[in-house]
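Heads up, this is only part of the complex; the chains shown haven't been moved.
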Amino acid sequence: MKLMKLLPLAAIIALPCAGFAQDTAVVAETAAAGVADDTPQMAEIGYIFTTFMFLITGFLVFWMAAGFTMLEAGLVRQKNTTMQLMKNVALFSFAALLYYALGYGLMYPGAPADGVYPDSWMIPGWLGAFSMASLEQVGGSPDTDLTYASVGSDFFFQLMFCATTASIVSGTLAERIKLWPFLVFIIILTGLIYPIQASWKWGGGYLNETLGFLDFAGSTVVHSVGGWAALAGALILGPRLGRYGRDGRVTPMPGANLPLATLGMFILWLGWFGFNGGSQLYMDTAGNVADISRIFANTNTAAAGGAIAALIMTQVMYGKPDLTMVLNGALAGLVSITAEPLTPSLGAATLIGAVGGVIVVFAVPFLDKLKIDDVVGAIPVHLFCGIWGTLAVVLTNGDATFMGQLISIAIVGAFVFVVSLVIWVILKAVMGIRVSEEDEMTGLDVAELGMEAYPEFSKG
Amino acid sequence: MKLIIAAIKPFKLEEVREALTAIGVRGMMVTEIKGFGSQSGHTEIYRGAEYAVNFVPKVKLEIVVATSMAEQVVETIAATAKTDKIGDGKIFVLDVQSAVRVRTGEINDDAI
């Protein structure tokens, strides 16, 4: 995302959320606008364009929640499907609440004005102040700054990024983690971990101001963060029963419903146009809308590059193309282009995505070697390719420095990984995070929820 | 009466059914099973991990016929299910002590 925004927060602070102020407000404005009340003032047009753009790209990113749900429901075994659905619906819902209650405020304390951070930071550049999100009054406020977008649209859009981060974690830890400890972690992730580190870049914090870190739509700020949290969880949680034999033999546990997984991939691909496109943050000029167009085209070609790379790699390496790897490959391409979907040419974007696809094909078995059990391949896709994509920014964007990117990746990674690790350890000690062996063998659906995902289909 | 249990390759089911009908078999029970046998054991790769496929899909037929007919039924199945490739299947014959047709209450040979 290009620049963090003072104004929304200003707005937040300025305006109490006066619910019933509606009509007055409307009237006021109407009056103001007078006769031609249905023709926007010239100054409003850019504001309408950008706000509407956020709403549309925002609902596309929302749709990604369904994508993760289908992808994961398709890649887990039948007996754990209901639980995976439950986790995904619940995590999105909690993310929505927490980002409203804590996240949005923490994430956008505002950029420093000539070097000086506003008081909205508790620790300037590192930790924002606590405040609940609230929107402009109904009818909009006369003193709204028209150069950006409505707070509501910005909040809506940003909320979806927070939820995406949470979605990444559920896939890795599937088939063995208990529902509630998982949700407690999600609450902490979406209410604190994500927004705090995001403020360092997009909130105008240290990484942005001092390290000149560039991460357009969040290869690091969103995807690798989800990946780090998932990795920490996987280490504490341990692999699924019978997944790794003593002799280093890996027992595949094939996904139960590949059409569902493929649908999930397509949903994510679609949602990503909003994810990257909306991160342009402005659609108020020909230049901005042309940039958003570049981003759409680059995002698409990077996904294609990733899919084809994985297709060819698995054909060559295993003699048979692996659909699940091709799905991961497309997502890898998308994650890889996310840090910089604007500046690359179509050719460069395709290559950046293709490298992501290759990374995944090697990373998946590599994690198995390390006995790190990542059910859906979220760590290779979101963490490994998130890092790759963030470094790849330097290839096409002259403003990025390799060290600036690398250090930022390290700072974010260290923070998220360590904090997550601590939380997982505490959760394990306090409430236990893993289901009993018997329950795991029976499957979480029957054991934990008493509800099968496909009760009438006999298991082959 | 005899119970004839046969495990055959799924795609042979229709052919076998037709052949049996032709020789006068009026009923059977068909079940999808996972077969383990000499055909089993080739390896596949899933997400980079190699594993052995121990079970191959088969179809199990269970047919109760009059003792007099048993041999012919076995021969018919054997002839029709044959592809000369490994995994063609097996046929087993067991004794059946009695049979009842629920609808009519007819018993034994009249029931089948």
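Of note:
Note that the chains are named A and B in the order they appear, and that numbering of residues resets to 1 at the start of each chain.
By definition in this document, a residue touches a chain if its C-beta (ideal position, glycine included) is under 8 Å from a C-beta of that chain, and two chains touch if they have at least 3 such contacts.
Just so it is clear, the model here is predicted, and its values are computed rather than measured.
Look past the single copies shown: the full structure has A x3, B x3.
Here, only the chains that are shown with their structure count from here on.
The distance from the centre of subunit A to the centre of subunit B, each centre being the mean of the chain's C-alpha atoms, comes to 53 Å.
Within the complex, the subunit B residues that touch subunit A are 32, 34, 44-51, 57.
The touching residues of subunit A, when paired with subunit B in their complex, are 250-252, 254, 317-320, 322, 324-325, 361, 364-365, 368, 377, 460.
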